[in-house]
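Note that one protein chain is taken out, while the other chains of the complex remain in position.
Naming follows writing order (A and B), and every chain is counted from residue 1.
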């Protein structure tokens, strides 16, 4: 961790300097991230100190209730680590997560589980191959001791019906289902305890396109039905644009741009966002593959470049970018934040 | 690709479509249901030749062990000094009275062999179970928690691997004095290394499976995750190790008994029978061949069974 970021970071302060203006709303957001960081130590042994890898650095975000917040970025940018922190799978090095205004730090995992549930990417590895679907979907109820076995099995049956699975699926094992059906099972398991927030970590990227549409429709239906709040992590920009209300773009563990769907897709300000949007290949023949104008210098996350982390690949980089890291600040329209000297 | 499988075929449906049991036209629109579990199980069970042979032989051994008192023609401990070293039935001087002959004390060899099955199976099973519990616990803990836990357990495993089993077992048995119980406990405490190594590496692979994450986010306890989510998924690997270690324990018991530090006379252990017969092996080779063959067949059968069970136990794949 550089000294610079230490100074910039108001470690775990309850109101980060760059919080979006909805902060004044009377109702707390469903999910709020305040200066969240996660650092890993690499290559350390018993007697030597390893290098520090800042997987997530000072991420602040607020997701209003009932909205879909998209999170995009390339592999290794820290979006999965961020998801793990929100799910209580790893403890943040620094910063806080507030669920409905209450801090997550020190909270009981079971209490957390009733508010936040995940849908993972790979429906082949997210279901225990040794269990029947009924057991998998009913597990949350069993663990939390909700209802009698009979009530549980009715709720499981209702849930399976709700996600569009046939009755007989309850007695099958994951190996007997297709990828799309398995993802429906994973959704049923996530929603059976009626959590308010669902973390969708690339929920359709392992599925075929024809199945992807079914799952996206289902996610949208369920969101309307239960008033869910989604954090939707994806690399597919067409899907993100279709689904989200707001979007945050991550690069090397930091958010480099955040705004509403219209702001980001209509007027991307950060050069990385611009490149991302340019590289989305829509099915329009004749356009060819665009030149997105990025350099190839891929940065090493354990040894991030000084100044703006994006400068080695940025076509607009100038001397300032090599020295000072731009802060994520409100630019132009309220609620739209960008970390670029030239935005 | 070899020349043989690139053949010119006309546009007509190739003959290959006639192969396979499932040739009737399947109506589209309905997802093919897997065959009923039982018929699939029997097909896999008997489709696997090694498994079938292993299963039959082991079942036979178990039946013999259970019904030894009914099957044995004589008391295995009764010494008939008048009829010592009677040769088996296929020998010129063999008699139907003692089908496999008698030993140097005139005890019926067939009866001793049948009762010996009990000792071998008991030792194999209990020793494998004890070592299985020790090794799997250590391995799963090391694999799941990693870090310091893993470092300490790995050190213990390495230490154990550096010890020569037979020598350590001999030394300890000579301290405590050999007996059936000593042998079982000793082997149980010595043979857990493979369980630990296998369960550790399999658990490491499973630790980051998304269903483990899903269980953790639900607030499942560590014990629940280890026992209910991970353990069922490593049984396939463990079954193979159990059979290997059973066979290993049976052989080690025979070795220890042969060296005089295992099961003590007059118990009819196969290893002991070989030991007692070794003075006569040049003139009456059957006294060591018979228990030797029995030992060989039992160990082979257990290994075949283990390999077969592993194949059978593989969960339905991704297709």
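Some notes on this structure:
Keep this in mind: contacts are C-beta pairs under 8 Å (C-beta built on N, C-alpha and C of every residue); 3 or more make two chains touch, one makes a residue touch a chain.
In this text, contacts and distances are computed from a predicted model.
Think of the chain that is not pictured: of "Multicomponent Na+:H+ antiporter subunit D", "ABC-type dipeptide transporter", "AttE component of AttEFGH ABC transport system" or "Cd(2+)-exporting ATPase", UniProt labels it "ABC-type dipeptide transporter".
Of the options A:279, A:320 or A:333, the residue whose C-beta touches the omitted chain is A:279. Only one of A:134, A:241 or A:330 touches the chain withheld from this view, namely A:241.
Among the residues A:138, A:180 or A:326, only A:180 touches the chain that is left out of the figure.
Although one chain is not displayed, chain A still touches it through residues 74-75, 178-180, 208-214, 216-217, 220, 235, 237-239, 241-243, 261, 265, 275-276, 278-292, 294, 296, 298.
One rule holds in what follows: only the chains that are shown with their structure count from here on.
Centre-to-centre separation of chain A and chain B, using mean CA positions: 48 Å. Within the complex formed with chain B, the residues of chain A that make contact are 84, 87-89, 108-113, 116-118, 120-122, 124-131, 136, 139-140, 143-144, 173, 175-176, 186, 189.
Partner chain A is touched in their complex by these residues of chain B: 34, 209-211, 213-220, 224, 229, 232-233, 315-318.
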